[in-house]
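Quick one: this structure, given as structure tokens, is what I'll be asking you about.
A single protein chain has been omitted; all remaining protein chains appear in their positions.
We call the chains A, B and C, going by the order they appear; numbering starts again at 1 in every chain.
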Amino acid sequence: MPEMNMIEAIRDAMDVKMSQDGDVLVFGEDVGYFGGVFRATAGLQEKHGLHRCFDTPISEGGIVGIAIGMAANGLRPVAEIQFADYIYPAYDQIASEAARLRYRSNGDFTAPITIRTPVGGGIYGGTTHSQSPEALFTHIAGLKTVIPSNPYDAKGLLIAAIEDNDPVLFLEPKRLYNGPFYGDPHAPAKTWRDHELGEVPTGHYRVEIGEARKLSNGDDVTILTYGTMVWVAQKVAKDLGVEADIIDLRSLLPLDIEMIERSVNKTGRCVILHEATRTSGFGAELAAQVQERCFYALESPILRVTGWDTPYPHAQEWAYFPGPKRVGHALRQVMEA
Amino acid sequence: MPEMNMIEAIRDAMDVKMSQDGDVLVFGEDVGYFGGVFRATAGLQEKHGLHRCFDTPISEGGIVGIAIGMAANGLRPVAEIQFADYIYPAYDQIASEAARLRYRSNGDFTAPITIRTPVGGGIYGGTTHSQSPEALFTHIAGLKTVIPSNPYDAKGLLIAAIEDNDPVLFLEPKRLYNGPFYGDPHAPAKTWRDHELGEVPTGHYRVEIGEARKLSNGDDVTILTYGTMVWVAQKVAKDLGVEADIIDLRSLLPLDIEMIERSVNKTGRCVILHEATRTSGFGAELAAQVQERCFYALESPILRVTGWDTPYPHAQEWAYFPGPKRVGHALRQVMEA
Amino acid sequence: MAKPIRLNTSRLYVPEPQFRPGDTPDYSHIAVPVAHTPSRPDPLCAAHETTPHATKLIRVLRFSGEAAGDWAPKISADALRGALRDLALTRAMDDRMFTMQRQGKMSFYMKSTGEEAVSIGHAMALRDTDMVFPTYRQQGILIHRGASIKEMMCQCLSNSGDPLDGKSIPVLYSFKKHGFFSISGNLGTQLIQGVGWAMANAYKDSDEIASVFTGEGATAEGDFHYALNFASTYRAPCLINVVNNQWAISSFQGIAAGEGETFAARGTGYGLATLRVDGNDLLAVYAATKWAAERARGGGGATLIEHFTYRKSGHSTSDDPTKYRPENEPDVWPFGDPLDRLKNHLIHIGEWDEDQHTALLTEVKSDIREIYKSAEAMGSLSGETKVNDFTMFEQVYERSLPHLDEQKRMFAAEQD
Partner (left out) sequence: MAKPIRLNTSRLYVPEPQFRPGDTPDYSHIAVPVAHTPSRPDPLCAAHETTPHATKLIRVLRFSGEAAGDWAPKISADALRGALRDLALTRAMDDRMFTMQRQGKMSFYMKSTGEEAVSIGHAMALRDTDMVFPTYRQQGILIHRGASIKEMMCQCLSNSGDPLDGKSIPVLYSFKKHGFFSISGNLGTQLIQGVGWAMANAYKDSDEIASVFTGEGATAEGDFHYALNFASTYRAPCLINVVNNQWAISSFQGIAAGEGETFAARGTGYGLATLRVDGNDLLAVYAATKWAAERARGGGGATLIEHFTYRKSGHSTSDDPTKYRPENEPDVWPFGDPLDRLKNHLIHIGEWDEDQHTALLTEVKSDIREIYKSAEAMGSLSGETKVNDFTMFEQVYERSLPHLDEQKRMFAAEQD
């Protein structure tokens, strides 16, 4: 099986779908000739033609707006927003329009669009190249939100997203593009080359939206996480010798609540990790649901480990990032409680 | 003391501030000559002049954009967004700009703006005149979000918001403009006339941002709520004979977590009510914090009573609204657990 | 805290309409062009050849009833009588629904009175398969395309005959089968979607086009700019229509930056073709639309059309226009009434008379009354809407999701 990093896997997913289906178009800022600032669309214009992979004006609202119109007219647009931090000008088109077109027209018109956008910090991007806005989308009925943590899932989930008949936000943890990241910026960088999840099948396969993946099995504690934090969780649990059920949610909405429930009912302890701002982050929803459903199994409070309630600072990036220390602190706390 | 409905109280707050401070300007769609679609600014243009209370183009992004520029230049703009459902075109200006201007300039520039906007359902407004998007703002560091449930608080909080040196979202539960609403649309409408919170002092006073108000005292259960649901909670608790600590949060961020903690530690039970969509609503944050802080005091799972995870439908409005039945169901459930 | 009030020294300019309640409106300064300028260029001309058209006004119908000038289209008398009927039907339906809203049968209604010719003249010049992205004031397009008036009424009544199952507020129709895109309650958003639809048409090598609408007030939204910009970049086969009916809700077109320039002129700076047309002149609307549609289909790209008209009623059932403009302003508005003007034209060319006209009005009024009755029989807000509450959980997604199933169960439980 070919080894791919996450960028290659994402590109391959688009390539597979573009090859199978003439209705699939790819567009966004700098995605055409240049192949995207993270190279996710490199070569697609050359291979599939100028009309199928092209640059757009710098107008995120316009990008999503045309995607909706095209999708309603039978195409399958895949739009790239260069950084999730720049998705807000499109928020109205996403939340008011893409999310509700099916509903308000009672199924007369639909908007099967995929919006790809890089999220998360770890590249010294500061306040405007580091955000993780997933909770702003999970609050909107009519949207699906997914976030892969590795090349294998990235390809399969992106294919599933493109084939989905509802609008899907596909969030890409940019710190994982080139390799898993275990939370220490000073450690030598890893690539996906030797990682089992860097082995990506050729051709078409799907990772179903709504199915979480269990990364490790343990009876001590359940760790709920997604994106970059998956690998930090793995590393810290290992280092501390904690036997954890680590669940990589992959899909935030729909949520694989069954797997979560089973696990917490088994372990009785739960820690939630995400990079986003704490207050009203997606961790809040997870904590709320877990205590609703597993209350009587819980032996200690569910803890959240998150970014702080500040903008993502530049020089203090690693003080903001919920790294191994913060995660370890919470894991120990929840185990001792 | 004069009796006012909530619209009058809001108008009076602006009038007081405009009279005291020449830097206070009021603008938005239809707010000038016409006085606003809910009449909140009626008479302000005539009294304070065309330059101090005026109509804007239909451009929510532009409205917030000029507000930020004016505020940075020393004014105290109060911008109206006609319905919260139309705030999304301004989301970028709010979340990326107003919220972060102070941070990214390290205090060199600031954006002391107040954004007033009606929220909530109950007027057959359907998908686009009924939303409660508070959770989309509480997730953004740098913003404050408040929501009064009565005329007294509305005036005092709005004055505090205008005087605040940070951007404040001032959410107005439109169903409460004319009177308290106890959840039954078929019952005769109440006015604020005979309600103690309809007695509004003349002139300047503040209700501090960050302080919740306890509506009733009880040992059975803590009800956390805000906006329209405050009165539904009161009615249902009374009808069921439940002795509840009903906490009207008034300010979502900052949150009066001390009052909440004290109460739940006393009652051991907690129900959270809001009108907004359930998933990733502000109730999730409340539940997460309550279980983090009061875990060992809790005797039953924290329940959330909310709108459904659908757009706010038109004809099915009262099936969507978290009315007395849904609230009663949860209260009984939490008491029996 | 106390700071000086700067009331009288402020240089900030805030536009105001000329007339407010209590004033006697006088529009004699608005010259109604009689020369029926400007001339009609080739539809595939360079965009800048239409720059003069953005500030002039295309007209065909003189008040005498005569059709004159370069733009006078050839339309059969039958088709014109059909158009007259569509105008009358639209107006009668609006009147009826307004009255019924006042009686509590529905939550809300929006009339298009005074500007019906924009929709109907426009629809006549398009193919029925061209997708329109309307606002809430283009019901005339549906009427012209033969949509079921009963279904439209049922939508407004949110009853068991409502194709939208009560999900949307009145007037926000969706009729894919009639090339009528689902109307959004959020102003402006559909402009850029229509451009995307048109780009898809081009991509699919189809020669269908899209036609998108906005009121002059909503041109201030970012989506208007996106639409002009993307339409220019990709030469999208579409028509972008600004219906300038002088008023948003209570704010006049000067607040929408209408004092600086015409709305049609917004297009010139993007390199789009631009036309400004007398929207109360059905033949002119038809001719301008035809021109722009031919241009779009022929690969010439988008045209921005400003339809200059007047909103005779309130914005919706929720406002009283006499609160912000003189009561008789609609009557003194110098461009006449679209229905009367088409009627006069038909009479002028000997294809219509007063008796026929009276009969037509009586007929459509009673038709509408009957249709309304049958619609109301399927439910209304004042009685029972007869919409199953559980439909609110449908069409959120293509297939329901587990959390929605659970909420459905919770809702069922709370019914007992």
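In this text, a contact is a pair of C-beta atoms (placed from the backbone, for glycine too) under 8 Å apart; a residue touches a chain by one contact, two chains touch by 3 or more.
Given the structure is predicted, the values throughout are model-derived calculations rather than measurements.
Novice: Touching the absent chain in the whole complex: find that residue among B:D92, B:E172 or B:E317.
Specialist: B:D92
Novice: For the full complex, which residue in C:N229, C:N344, C:S380 or C:Q395 touches the chain that was left out?
Specialist: C:N229
Novice: For the chain left off this view, which of C:C45, C:A147 or C:A257 is in contact with it?
Specialist: Touching the chain that is not displayed is residue C:A257.
Novice: Just checking the interface: what residues of subunit A touch the absent partner chain?
Specialist: Those residues of subunit A that touch the unshown chain are 19-23, 29-30, 32-34, 37, 48-52, 54-62, 85-86, 88-89, 124-129, 163, 278-279, 308-311, 313-316, 319-320, 325-326, 329.
Novice: Residue by residue, what part of subunit C touches the chain that was omitted?
Specialist: Those residues of subunit C that touch the unshown chain are 6, 9-15, 47, 54, 199, 202-205, 219-226, 228-230, 232-235, 254-257, 259-261, 265-272, 299.
Novice: In the full complex, which bits of subunit B touch the chain not displayed? Write them out.
Specialist: Subunit B touches the chain not shown through residues 25, 51, 56-57, 59, 61-62, 65-70, 72-75, 77, 89, 92-93, 96-97, 101-110, 141-142, 144, 164-166, 210, 253-255, 257.
Everything below uses one rule, namely that only the chains that are shown with their structure count from here on.
Novice: For subunit B and subunit C, what's the span in angstrom between their mean Cα positions?
Specialist: 35
Novice: From the C-alpha centre of subunit A to that of subunit B, how far is it in Å?
Specialist: Whole-Å distance between the two chain centres: 31.
Novice: What positions in subunit C touch 2 or more of the other chains?
Specialist: 165, 167-168, 172, 184-186, 222, 396, 403
Novice: Send over the residues of subunit A in touch with two or more other chains.
Specialist: 89, 92, 96, 103-104, 141-142, 253
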